[in-house]
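Please find one structure pasted underneath; my questions will follow.
For this view, one protein chain was removed and the others were kept in their places.
By letter and in written order, the chains are A and B; residue numbering begins at 1 in each of them.
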Amino acid sequence: MTRSAPVTLLLVWAALAGITLLAWWIGAHHGSGPLRPQAAVALSAIAITIVKVRIIMREFMEVKHAPPLLKRITDAWLALFAVGMLAAYLI
Amino acid sequence: MSSNSLSSAPDDSAVRGASHTHPAPVIPGQPDMWVLVMIEALTFSAYFVVYTVWYRFKPAMFLQSQAQLDLRLGVVNTLIMLTSSWSIARCVGETRAGRHRAALTYLWITAGAGVLFSVLKVNEWRTMAGQGFGFETNLFFSFYYFLTGMHLLHVLVGLIMLGVVFHQLTNPARRSRELVETGATFWHMVDFLWVIIFTLLYVMR
Partner (left out) sequence: MKGTLAWRWRHDPKLELWLAWVTIIVFYNIFGIVFFGMTRTQPPPPPWWDHARIAQWFSDHHYGLLIGFGIIFVMGAFAAVANALIAYSMRRMSVSPIFAYSYLIIYSLAAVPGMLLTCIALVVGAMRPDRDPALLGLLYDMGFLSFSGTMGIFLIGSVIWGIAILLDKNRVLPKWFGYFNVCNAWTEVVVATCCINKSGPFAWNGVIAFYINMVVFAVYTGVFITYLKKMIEREDVLQLSF
């Protein structure tokens, strides 16, 4: 039965780790300017969260091999989460 | 005969009416575990929406307090969690292939990562508390301790689950692929909950 081969799992890990480092770079305070809330940082963080969680669900939790209902439920939750966060941040 | 759980597919659904390269879609482990996963996902997302709303109410205080967090430690913890997810996924793969000794090795890695994460987290709290930042310091720190604390409770339950999986894997009579997969689903949830916490608590501002 086809499930993810070990190489695939390693690549998934590498991708997630890479995105983590990207998030770190985005989140680190660059320069000595005053602390400010930054829309670019916030929106990137929200986007990164959604992307990483979706990858974990699709690849590690094998949702990509699951019945369509589970795919729809998990994507629906992610969409709801994204909308909720954006609404909370922007309004 | 009707089953009380959500699972109606037998273990080897790949054989049932499916071709070699396209196995029938199936949820690994007990589908019931996904009920827990989705409840926790919804609950944590609600917590974060509330957090964001309060951040917008008091941006200066939240910003200042958030700056006290050690981003590097957050990154390290995230990498540990991601690695533990990878290792439990490998464990499931090895279990499916019948290589139980290898599966156990990956299980140990997962458990080890979970313990390491917990130790680092408790240490982080002690450092914060040592600097004078407690749960009651301000609302940001209430959220910080609450979110990471609740998450740690999930890690601890996860370690118990891994213990159950270990108990199953070590005895040929008890081995259950379904249980290993179910435990893995739980652990991946623990991982993605942390990913949410790291990116939204430590990074988002």
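We adopt the following convention: a residue touches a chain if its C-beta (ideal position, glycine included) is under 8 Å from a C-beta of that chain, and two chains touch if they have at least 3 such contacts.
If you're wondering where the values come from, they're calculated on a predicted model, not measured in any experiment.
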Check your understanding: So which of the visible chains would the left-out chain be touching?
Key -> B
Check your understanding: Among B:A24, B:L73, B:I109 or B:L139, which residue is in contact with the omitted chain in the full complex?
Key -> B:L139
**Study point:** Residue of B:L36, B:L63, B:L116 or B:A129 touching the missing chain in the full complex
**Key:** B:L36
Check your understanding: Since one chain has been left out of the picture, which residues of subunit B touch it in the full complex?
Key -> 3-6, 30-33, 35-36, 39-40, 43, 46-47, 50, 54, 135-136, 139, 142, 146, 150, 153-154, 157
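Here is the rule we use: only the chains that are shown with their structure count from here on.
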**Study point:** Approximate Å spacing (C-alpha centroids) for the pair subunit A, subunit B
**Key:** 14
Review point. For the complex, which residues does subunit B have touching subunit A?
Key: 14, 21-23, 25-28, 34, 38, 41-42, 45-46, 48-49, 52-53, 55-56, 59, 63-64, 67, 71-72, 74-75, 78-79, 82-83, 85-86, 89-90, 93, 96, 184-185, 188-189, 191-192, 195-196, 198-200, 202-205
Study note, to complete from the structure: Within the complex, subunit B is touched by subunit A residues 1-4, 6, 9-10, 12-13, 16-17, 20-21, 23-24, 26-29, 35-38, 41-42, 45-46, 48-49, 52-53, 56-57, 60-62, 65-68, 70, 73-74, 77, 80-81, 84-85, 87-89
